[in-house]
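Below: one structure, written as structure tokens.
Now for subunit A:
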Amino acid sequence: MRELRLHGRGGQGTVIASKLLAVALFLEGREVQSFPMFGVERRGSPVTAFLRVDDQPLKLRCEIQAPDELIVLDPTLIGTTDITTGLKPGGRILINTELAPEDFPQLLERAHVSTIDATGIAVRHGLGGRAQPIVNTAILGAYAADTGSITVASMINAIKEEVPIQIDANIAAAKEAMSAVRHAPMGSTAEVTRV
Partner candidate 1 sequence: MKKVMVGNHAVAWGVRLARVEVISAYPITPQTQVVEKLSEMCADGTLPARFIKVESEHSAMAAVIGASAAGVRAFTASSSHGLLYMHEMLHWAGGSRLPIVMVNVNRSVGAPWNIWTDQNDSLSQRDTGWVQLYCETNQEVVDTTIVAFKLAESLNVPVMLMLDGFYLSHTAEPVDVPDQELVDRFLPKRVATYKLDTEQPHAFGALVKPDAYMEMRWMQQEAFRQVPEALAGIEQDWARMFGRSYGAIESYRADDAELLLVTSGTVTSTARAVVDARRGNGEKIGLLKIKMFRPFPTALVRDALRGVPRVAVLDRNVSPGHGGIFAEELRSALYDLPDAERPELFGFVLGLGGRDITPAVIDEIIEQTRAGTVPSREDLWVGVNP
Partner candidate 2 sequence: MSESMPTTPGPHAVPQVAMSTMSTLATRTGSWKYQRPVYHDRVAPCNARCPVGIDIEGYLNLLREGRVDEARDLLLQENPLPAVTGRVCHHPCENSCNRRALDGAVAIHAVERMMGDLAHQRPAPVFKGTPRAERVAVVGSGPAGLACAYHLARFGYGVTVYEAAPEAGGMLRLGIPEYRLPRDVLDRDIARVTAHGVEIKCGVKVGTDVPWSELTSAYEAVCISTGAHTSRALDVPGENLPGVRPGLAFLRDVNSGLRPSLGERVVVVGGGNTAMDCARSAMRLGAKVTVAYRRTREQMPAIKEEIEDAMREGAEFVFLANPVEFREQGGRVHAMVCERMALGEPDASGRRRPVPTGETFVIEADTVLTAIGESAALQNFFTDVEGSDAGLRVDALGGTSRNLLYAGGDVTDLERTVADALGAGKRAAIGIDRHLRHHAGDTAELNALRFADGNLSAARWTGRDPVRRTAPVNDVVTPDDVNYTQFRRAPRHGDPHLPSAAAVQSFDEVNPGMPEAVAMEEAKRCLNCGVCIECDVCMIFCPDAAITRTDGGAYVIAMDYCKGCGICAAECPRGAITMTQDRP
Partner candidate 3 sequence: MSQVRIDKRIPQGKLVASGHLACPGCAAPLAMKLALNTLGSNTIVVMPASCFTIIAGPWPQSSLQVPVFHTAFATGPAVASGVRAALDQQGKHDTTVLVWVGDGGTFDIGLQSLSGAAERNENIIYVCYDNEAYMNTGIQRSSATPWGAWTTTTPAQFPEASPKKDMLAIMAAHNIPYAATATAAYPVDFVEKVQKAKAMRGTRFIHLLSPCPPGWKCGDDEGLELARMAVQSRVFPMLEVEHGQRWRLTMYHVGESVEPYLRRQGRFRHLSAEQVAHIQAGIDARWAQLVKRVEADSLVGV
């Protein structure tokens, strides 16, 4: 069983991203369970969503305290909240940012880090407004490529099911993200990346 936690802000589509991933993984034959942090969500406030994935039917119905993976939809959250709370050692972090994984040396000390400029991709494909780009399909593409757990076909079918507007643009964004994701394994040093 893998447990994911997604960090975003209200209005960014964090919960939908979780659901999108769940559907794509479900189409890959996995058992999934996607849920938001239960609470009162307001536009702009930090939002958390969760995802459980397993090959067996899922039994646990409690919050995820120790996720295996993190997805950060808004990099500004990294400075304001401790997004890594409970993250299992050796876990994975996928960040929506123009920066390279190596630009997050503290994170690399305890996890594998991948980055994707999902915002840039979303803007290029006309998804959402410039102030509020809809990044979840780009995140999906990046996650699919980064983990290798989702095929292009499942990714496309999940988009068709869950994001039934601007389907072509969303698919194009996801595909672009697949090739744009950058990855650095845990332990990659900051010094190297800074050079």
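The candidates were selected such that all candidates are chains of the complex that A comes from, given by their letters.
FYI, contacts are C-beta pairs under 8 Å (C-beta built on N, C-alpha and C of every residue); 3 or more make two chains touch, one makes a residue touch a chain; residues count from 1.
These numbers were taken from a predicted model, which means no experiment stands behind them.
J.: Subunit A in this complex: which of 1, 2 or 3 touches it?
T.: Candidate touching subunit A in this assembly: 1.
J.: Tell me, which parts of subunit A touch candidate 1 in their complex?
T.: Spelled out, the residues of subunit A in touch with candidate 1 are 18-19, 22-23, 26, 31-36, 38-40, 58-63, 65, 161.
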